[in-house]
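Every protein chain except one is present and positioned as in the full complex.
Chain IDs A and B follow the sequence of writing; residue 1 opens each chain.
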Amino acid sequence: MSEDLMLRLELLSLQDRYVAAIDNDRIEEWPGFFTEECLYEIVSRENEEAGLPAPLIHCDSGGMLRDRVLSLRHANIYERPAYRHMLSGMEWREEGGEYAVSTSYVVVNTSIEGASTIYQAGRYLDRVVRTEGGLRFREKRCIYDTLRVQTLLAFPI
Amino acid sequence: MSEDLMLRLELLSLQDRYVAAIDNDRIEEWPGFFTEECLYEIVSRENEEAGLPAPLIHCDSGGMLRDRVLSLRHANIYERPAYRHMLSGMEWREEGGEYAVSTSYVVVNTSIEGASTIYQAGRYLDRVVRTEGGLRFREKRCIYDTLRVQTLLAFPI
Partner (left out) sequence: MSEDLMLRLELLSLQDRYVAAIDNDRIEEWPGFFTEECLYEIVSRENEEAGLPAPLIHCDSGGMLRDRVLSLRHANIYERPAYRHMLSGMEWREEGGEYAVSTSYVVVNTSIEGASTIYQAGRYLDRVVRTEGGLRFREKRCIYDTLRVQTLLAFPI
């Protein structure tokens, strides 16, 4: 009945280190938070609840994640965002030898002009596995509430 | 002198699971975070500091909390909000066999049109007790800083 609090803390640490890598402009580290066979998706809450696939981003291997990082670093078409991910409301349960984890997020972005606004609110639905190198995401699905057009969406959430 | 860090973690877990139930549209679970004899209030910071009662919401039993959930589910007059509670700045102390806990919150709401904005900022002032089923709120008072008219205020914070 009582929760394994140290496991909660370890999962919180994983989430914290994941968003820190993105927010502090070290996206080269981003693929390393996933297992090699993995799923990364960004999906609207509307589509998720309607059971429609149509994710805005869909990557299903470590190679695709690394390709995305290369594109982001070498393409000039993307404005470099200045994100700050705030996290809260983490829940988890063990399921078939892995952890099903849900965490609310609010991403604040600061534009080139210097104004900080809420860019996206939503929820991570993750499947986390223990590997030799520590906890990794086998699946990370970002279900966003916000429905305004997401011009920076090529960047990881 | 040194803090009981595991108790801090257990209190953080309680707060996280509480906001997750609200934010993930499972308000039926909301009354279960309280003891049967309880107090739930939403009060403006202005009134709180002036010692005025006049809470916007006041429930003083589990029955009242459950009634509120039923109303919210069956009434059509409320726009279903899409909240994301961010939490921070937790402080606690033991006092008379229970825990006095203060936690800052910022609630982000996404409207039907899909824009995410700050809906309410404030502070929880809680009294937490240990029961057979784990930690529960004997008292949760939401003291909000934000003074704009709160059209969605019928929904739990």
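In the analysis below, a contact is a pair of C-beta atoms (placed from the backbone, for glycine too) under 8 Å apart; a residue touches a chain by one contact, two chains touch by 3 or more.
Quantities reported herein were computed from a predicted structural model and do not represent experimental measurements.
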For this session: From the listed residues B:9, B:39, B:72 or B:154, report the one that touches the chain absent from this view.
Result: B:9
Problem set entry | Touch criterion as defined above, residue of A:58, A:84 or A:138 at the omitted chain | A:84
Exercise. Mind pulling the subunit B residues that touch the left-out chain?
Worked result: 1-3, 5, 8-9, 45, 86-91, 102, 104-106, 118, 120-123, 145-148
Seminar exercise, completed: On subunit A, the omitted chain is touched by residues 6, 9-10, 13, 16-17, 19-20, 23-24, 82, 84-87, 108, 110, 113-118, 133-134
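Here, only the chains that are shown with their structure count from here on.
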Problem set entry | subunit A-subunit B separation of Cα centroids, rounded to whole Å | 27
